[in-house]
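Every protein chain of the complex appears in place save one, which is left out.
And then chain A:
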């Protein structure tokens, strides 16, 4: 098998990197120069010398507890710990001497005296630092007699667990059995050396503070949560940082215990959220043993969350469909066929539909979960083979307003910063986002900065975890009524302008001054004051004023936002309002500031970049522009339709009208994820050829005529682009289980429809993207491999990419302050539907749950529940855990209620991870004025007690079951 190992160094250097003036010292005769503040241990590593260590690891600050890393320093007394001793100019260090060797051996002898001698059968065998250090210090004997210890359950002096199993004794009160409660890793206190690396990782890296060291001296034990807690019931979020930090088998992945230590690794990119963490896929042969966050990944810097780290089991799940399938109509069972037959069937149907109903009667939906190369090919299929612009992507229903709003104000449809930028931020606004659940690795980086003293303003109807949790607290929480974002954001601008808190120099230099004057006049009007909007938004005027002052005066100000901003009737207007705030306060164009959309899916940014939208060719250039069409016409040898195509909701409307008949939907489940399920179902049912290309028989497939098996991110090469515009490499670690990578399937379909495509590798697709799209001009696979990742734009003027945008000037020239008048949504509460439903996500589940529901992540979230305020529950006779009916003008569904004051009175909240709940039966067809992004975040509803599923849910499940029947393959 081809060797995919990337030889980049990610060894543990003992203590974190520092920045500072250069300091030169001598270690074991070698001169080395490192930044001021660096530890002697890390400096030694830089000089090629490894100092023995146990309690130090470079993901956390040095602790100095194990005393194994002691060294001698000329002119200093004693033997200082190299991990906690900073370098000094001219220092002369000796890491090996008979004195330190003797100390280290003594330390190791003590450690081993309270450690079971089960090395051969230990799950960390070959990957244990305790074992390595025993070897490194030359420990050859343990002279201590068996005595008080933590590992022998029998209390009879057994030296190993294996030995203890064969003995009987009175027991050992110090022995604590293994905690297997977490589905992904175990905690075995018998093997713990109390180095505190796990506790520090939980605090410093993850920021959850779930772990602590309980007791003192010999009684010290790692403990999760309170006295009665195990790992699962504690605050632990299963991010894996502690497992990563543990030097022994104390915290160990269950997969390693089961499958053995991995022997090779491939650096790749997580396929969950838009943070785009780099991981090492560690394998034996082509069997994945574990995913480990990659230290040199620039988005995650060695951290991970429960999804990327552990929830990869879906790639091997029995529900995966590995054979192509077809059927004449959707009431028939599926029939397994060859690839050739399935592709031929699909191509014939699409061609015949176009012949009968016209060129524009078919279209595609590209996937924000697939690679850039795959997405590029799917939109090319629409434009270059179907000969229309009917291409859209799931960004329609999440961040399309970001594209429009930032395009209008700044000139680019993307976030302005990299994630490292948060380390320089002084005041952060988080609006309509819940990073600890939706973008956990970014949240950890944000929380780290907050613990260093940065201030936080949360604008959200719910009291999300960031408002107050361990060691962090928001300076201001603005609990606005759903649907009033524009009023709140404009009121913030009102305070900034009327109180003279704006950065006039910045505005004069970087924005159009006349536009600013018009804007200032608009925003200064009394109707935008916090006092005037308080009744509407529910945000106390004084709180809002203080928040505005904090943001404007607080130093580097950064705004992070999510779908709570975009998924509204005025989503695009709020995005413009956010851009206004950044421009007014001069917070654009340097580290620590900026406007940062937190992207939902792994490749939402990329799918937008790749021309998935029906009005734009790759690189955000409108199809009406002849010079842009010419570029692609020359490259593809076709004539491109100059008219914009249909967006997803328009496709469904046209389908119901009978003018849109065929759809190729790659890696998206519109029936579950899109609003107003009944309308989506009606649209799909009206089509004559629905081709679903996915890993699983998803909900949309209930209405499909062709099913093409997809390949997981482990099974193909390509690139994902994360929320920072960072193009990360996805590397194939195993062969596609169904025979083809997704880009190959699209190519087969194009070929069957007469196209002359002939790509042999995704690298060639990227070359075509680079040759046609200016912001990708400098991107090649070789360059990405060389640099690790590239943030676009990458071209001659930015050959290594662009971490920060709009430095020195906006992409569109002058920044444009836009007038943002608040317009109330038509979705209003009334006597029939008096509550407002808003929707969101939870940490353990991802999007529609197709992936995470097929992993042990469901341990944390088995079903969607409705959060309702105790007052609203009481007047309706709803108690904790009751089944309730949730009804809107679109439809009704049932789910269980949970009573919490995280939501205000008048507001209820749920997630949309489970198809049984069908939260989108409730959501309506209202959408953002500019982009048709659905208004998921505001639906007027009523909640009432219920006995069980609604008729709709039962009918739906029945139809789904019927539709998923598969006939055995023909002999």
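The rule is simple: a residue touches a chain if its C-beta (ideal position, glycine included) is under 8 Å from a C-beta of that chain, and two chains touch if they have at least 3 such contacts; residues count from 1.
Just so we're on the same page, contacts and distances are computed from a predicted model.
For the chain that does not appear here, its UniProt entry gives the protein name "NAD-dependent formate dehydrogenase, delta subunit", which is one of "NAD-dependent formate dehydrogenase, delta subunit", "Outer membrane lipoprotein-sorting protein", "2Fe-2S iron-sulfur cluster binding domain-containing protein" or "ABC transmembrane type-1 domain-containing protein". Across A:200, A:280, A:327 or A:360, the residue that sits in touch with the chain not pictured is A:360. Annotation: of A:15, A:372 or A:569, A:569 touches the absent chain (contact as defined above). Between the chain not shown and the residues A:614, A:710 or A:934, the one that touches is A:614. Interface note: of A:442, A:522, A:664 or A:792, the residue touching the hidden chain in the full complex is A:522. Of the listed residues A:540, A:644 or A:906, the one in contact with the hidden chain in the full complex is A:644.
Contact between chain A and the unshown chain involves residues 360, 389-390, 518, 522, 569, 573, 614-615, 622, 624, 642-647, 650, 653-654, 656-657, 659, 818-819, 821, 823, 826, 925-927, 929-932.
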